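Apart from one protein chain that is not included, each protein chain of the complex appears where it belongs.
To keep things simple, chains are lettered A, B and C as they appear, and every chain counts its residues starting from 1.
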Amino acid sequence: MGDVDLEFPAQGARCECDEAVGHGYIVDKDRYLARLKRIEGQARGIYRMVDEEKYCIDILTQVSALTSALRSVALGLLDDHLRHCVADAARAGGAEADQKFQEATDAIARLMRA
Amino acid sequence: MGDVDLEFPAQGARCECDEAVGHGYIVDKDRYLARLKRIEGQARGIYRMVDEEKYCIDILTQVSALTSALRSVALGLLDDHLRHCVADAARAGGAEADQKFQEATDAIARLMRA
Amino acid sequence: MGDVDLEFPAQGARCECDEAVGHGYIVDKDRYLARLKRIEGQARGIYRMVDEEKYCIDILTQVSALTSALRSVALGLLDDHLRHCVADAARAGGAEADQKFQEATDAIARLMRA
Partner (left out) sequence: MGDVDLEFPAQGARCECDEAVGHGYIVDKDRYLARLKRIEGQARGIYRMVDEEKYCIDILTQVSALTSALRSVALGLLDDHLRHCVADAARAGGAEADQKFQEATDAIARLMRA
């Protein structure tokens, strides 16, 4: 908020599912934020390692650790999304359910390839 | 420097190869730093998306993009490492060369699994 | 059937979901079988390349192609599973739904790490 991050794409979309109770992940929001704060620190640490010309292999080890931390966050978000948004859509059925499944599969495909 | 990041492991190791000319990636150091600065911005953007309770799928898309950017940096560093540190070790031969190859393979294994 | 493949773990489990209409992927069963037959051919081709001592990089290219084909099959099966077994469980709710979501997330985690 407030500060503008020009490098980051604006995200206009708002989650339309679970409107009454909020997003699935909201129950764990503080834990997600803590993990993402840590991930930001890991990214800053890698920047510093390159700046200080540390040994390449050690930098690569930290890149692997950061990638692994990101995957873990992604899996958590995906699990929450399936259990809430997708489950709701499955119960409602119809075209919206179809769209939610397609969206989830596309997201999983991107994560497996990323 | 200055600010201490307790969450990030201290990296005491210094690259012992290419001592005369510096690390392989030094020629591109500014480009690496620019990319890592951007990566840090992406991590901060994901934090903000969770904080603002954006739609899960949109967050996952940004996690995939960040993972992809990290992999690209890792591949660049690995390529530089092979062309400089590992090539030097290969020319020198002996136990040190063996160790460099083992180290590189282990790093690649971690990256493929991360 | 008939022929015993000792190297392959016996799979006693039968899908308990979608009993009336069969498994989700059944509609595409022939297409899956055709793709898996092709995958088996790719595996045999890689065996032959090593046997004939082809160039390592060319072998690695074929390993990447095979891995990519496997991922594509996995994504298809996962999508079908979510749309049928998991959707059914979501509609039924309760402990079984919980278990189906956990199972799906665990499978996605294994695929992302494999």
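Heads up, the rule we're going with is that contacts are C-beta pairs under 8 Å (C-beta built on N, C-alpha and C of every residue); 3 or more make two chains touch, one makes a residue touch a chain.
Everything quoted here is computed from the prediction, not taken from an experiment.
Touch, as defined at the top, links the missing chain to these shown chains in the whole complex: B, C.
Note that of B:33, B:69 or B:97, the residue touching the chain absent from this view is B:97. Residues of chain C in touch with the missing chain: 1, 5, 7-9, 11, 13-16, 22-26, 29, 32-33, 36-68, 70-71, 73-74, 77-78, 80-81, 85, 103-104, 107, 110-111, 113-114. Residues of chain B in touch with the missing chain: 71, 75, 78-79, 82-83, 86-87, 90-91, 97, 101, 104-105, 108-109, 111-113.
The working rule: only the chains that are shown with their structure count from here on.
With chains as nodes and touching pairs as edges, the resulting graph is an open line.
Averaged C-alpha coordinates put the centre of chain A at 20 Å from the centre of chain B.
Between the CA-based centres of chain B and chain C the separation comes to 32 Å, rounded to the whole angstrom. Centre to centre, using the average C-alpha position, chain A and chain C are separated by 25 Å. Across the assembly, chain B contributes residues 113 that each touch 2 or more other chains.
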